[in-house]
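Accompanying notes for the structure given below.
Removed: one protein chain of the complex. Kept in place: all other protein chains.
Labels A and B are assigned to the chains in the order they are written; within every chain, residues are numbered from 1.
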Amino acid sequence: MKASAPIAPSSIWPEAPADSPSGLARSQHKSPGETAAGRRAVTERASKAWTPKRGQPDREPGLKRANFGRGVGLPTLLLLPQVLILVFFFFIPSLRALTQSVLLSDPFGTTVHFVWFDNFKALFANGEYRQSLVTTVWFTVAQNVITLAIAVVLAFATDRVVRARSVYRTLILLPYAIAPAIAGILWAFLFNPVVGPLAHMLHALGISWDPNRNPNDALWLVIMAASWKHICYDYIFLVVGLLAVPVSLMEAAAVDGAGPIRRFFLIALPMLGPTIFFLAVMNFIYGFFETFAIIDAVTHGGPAGATNILVYKVFVDGFINLDLGSSAAQSVLLMTFALICTLLQFRYFDHKVNYGV
Amino acid sequence: MKKMAFIAALFGVLALAAPAQAARVEVQWWHAMSGVLGERLNELVEKFNASQDKYTVVAVAKGNYDEVTNGVIAAYRAKRPPEMVQIAERGYMTMLLSGAVVPVQELLDQKGYKVDFSDFVKPVASFWSYKGRMSAMPFNSSTPIFWYNKDHFQKAGFDKPAATWQELEKQLYAIKAKGVSECGTVLPGDFFWSLLENYSAINNQPYGTLANGFDGLGTEFVYNKTKVVSQVARLKKWLDDGVMQIAGQGFSPEQLFTSGRCSTFVNSTASHGNIERNAKINWSATFLPHESDINPPLNSTIGGGAIWVMKGHTPERYDAVAAFLDFVAQAETQVWWHGVTGYVPATNKAYAMARERGYYKDHPTREIAVLQLSRGTPNDNSRGFRFGNFVQTMLAQRSEVEAVFTGQKQPQQAMDDAVKRGNEILRQFEKLNAGKGTEWSPEAK
Partner (left out) sequence: MVERAPILDMICHAILIAGAMLVCVPLYFAFVAGSLTIAEVQKVPLPWLPGDQFLANLQTAWVKADFSRSFLNSIVVALGITAGKIVVSLLSAFAITYFRFRYRMLAFWLIFMSLMLPIEVRIVPTFEAVANAALPLQWLADMLHVVDLWKWISGHDVTIALEWNMVNTYPGLILPLIASATATFLFRQFFLTVPDELCEAARLDGASPLRFFWSILLPLSVSNIVALAIILFLFGWNQYLWPLLFTTDKDMATAVIALKNLIPRADSEPAWNIAMSGALLAMLPPTLVILLLQRWFLKGLVDSSK
């Protein structure tokens, strides 16, 4: 929570370049090899339709150029429900949870010692914690890339096909409908080296697969399981985003001779920039914070801590070991770390994303 | 001075608003039993509710043991705890020193119930009592026993499993070599309990100093200097040679045994309920093996849960709680529970009653656990384990043993590290709880 204090609008974003190019224009810069007139035609068409007037000095990140001006009353009123719920059910409980990080307390709260930063010091001195940090980075990056890549391919394919489209959509969305506990159990079962049908297939292919005794196998297993559960999330927003790509633009590009795949990369994908940015951030947050149920069901963080990512460790230390102080200290570090990563993501990508379509 | 109170009940229901005509006092019992065991527990509660007309116990399933524990912590901190809660054996010290519970024996004495606490089976009584007084009501107690596939042993030319680990090892290797079954045994999911802790008790090995923690919070783990190290090395060797399999996540290790794939299985006696009904193999069970140089072996220790009574309720509700706990302790209830689950009867009287009725003639393997628990006189190494944060130290130990299984560490190194980690955790518990527990002494009353 304290980390929020220094966050002021100006410190996050240096003045966004007033003439920051739109995604479409950027894609033109990025591919000097292609100089087809068709692409320019597309860009111009897009410009004629909607490109906002640029060079306004008062442009702020994340604010519509055409807005309803200054004034605090109405926006405050609009924000009020969200803020009230957050204050009561998020910020107050979270603050109380995080104050545990400087305390040594028994779970029932009968004895409480103030210990300054002992809990943090203990973590930094702990090799297990450092191992967990490394595992988390691997896990999150791999999970993010795999999820997004597969979701993009599936969404593209869904957009292309006509027949059975809604059947595909329904099926691909189903993993989100399965209770995480069951999903974890099913994955653990399918890839169980002793009885799992898919593990047997791997063995038949000559792959020695044993997540119980091979740390790498275990890490791959949880990456795949976590991705599997999350692909549908990315997928549905990409499908919706693709629906919104104006047909006129696609047709124009087709007339100019761009094939379906090139059109996808040239027009659809840049237009999906805001969605993809949203998904990249959400995947990151999912991997960082929401995956412990799957880890718990699939590997218990093992073997020997190989899949013990930070949030699972927070969960185990707090929920199972009842070591509230250490768990809270880990939460503070995890939040700080995640907040820095997210700020960087916003800092480097948000104003490059093409919102101006 | 005049006293006034403004109470603003903005929203929600008041728990106190009981229906006027029903004079029954309602109390809650949060528990961790799911599936068939959950159904049995509900039957038990219904039996109690039907047996009298003053009290109603409401059993609420609150997930697994960890979830129940967290549920009760959250509820207690929010000042609305249940009257009773079922907590696993590893949570003993946490509950005992929480300052949030009412001692069971005090409560029953005070309410005038004559429960014979001296009649409880020794390892059960010693585990759940502090300074000679029962702190929680033993409910579901189990102990690991040795299950085996009779046909496999016969095919390999053996009558039954050997009594010592050394001889058993030869048998299991022979079973594997003769191709009788794919694997000699399965690594239990709770191997730390059955194959390390109970192993230490049976083989008279100290697990920690100060009588495994019974003599004070200053206890330290010492299992890196005992036979536990060679036990871990043995398990690793069996795994490498394919004599033992890890079931892993996704299905229960028990299935490797009940399906006839593996020949033996160390598991809780509570598996009886399932194995009797559903295993299609010719199975039997016997005592856990012991080391050849340890004779006679000592008793095993218990696992499972007990019912704790929470502070902060009205006397009427404690009347209901006491009546229910008395009901649970009765031999008749114990025998029934023993029969429909696989847990052991907690009192000698219940055991004798089951015996008299010829129960063990039909179910000979059900007696093993009781006999194993009550053989000899428990000493400092076999009375039980009294370590604070026992879940946390166990998870650290499990992780280190896994490092042996994955080949990252040698057994001695791993156990040294486990003890080091465990002791840090114990010191933290000591720091937090030093001087607590005095209210449990009988003389404090």
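For the reader, a short list of remarks on this structure follows.
Assume a residue touches a chain if its C-beta (ideal position, glycine included) is under 8 Å from a C-beta of that chain, and two chains touch if they have at least 3 such contacts.
Owing to the predicted nature of the structure, the values given are computational and were not obtained by experimental measurement.
Checked against the hidden chain, the listed residues B:K79, B:K114 or B:K361 yield one contact partner: B:K79.
In the full complex, chain A touches the hidden chain at residues 1, 4, 7-9, 12, 49-50, 52, 58, 60-72, 74-76, 78-79, 81-83, 85-94, 96-98, 150, 153-154, 156-158, 160-164, 166, 168-183, 185-187, 189-190, 194-195, 197-198, 200, 228, 231, 233, 236-237, 239-240, 243-244, 246-247, 250-251, 254, 259-261, 263, 271, 274-275, 277-278, 281-282, 285, 288-290, 292-293, 311, 314-315, 318-319, 327, 331, 334-335, 338-339, 342, 355, 357.
Listed for chain B, the residues touching the missing chain in the whole complex are 1-14, 28, 30, 32-39, 58, 60-64, 67, 70-71, 73-75, 77-80, 82, 140, 142, 189-190, 251-252, 254-256, 258-259, 261, 268, 270-271, 273-274, 277-280, 304, 341-343.
Basically, only the chains that are shown with their structure count from here on.
Centroids built from CA atoms put chain B at 41 Å from chain A. Listing the residues of chain B that touch chain A in their complex gives 66, 69-70, 73, 76-77, 94, 97-100, 239, 245-251, 255-256, 389, 391-392, 395, 398-400, 402-403, 405-409, 428, 431-433, 436.
Per the touch definition, chain A reaches chain B in the complex via residues 104-111, 113, 185-196, 211-215, 297-306, 316-317, 319-323.
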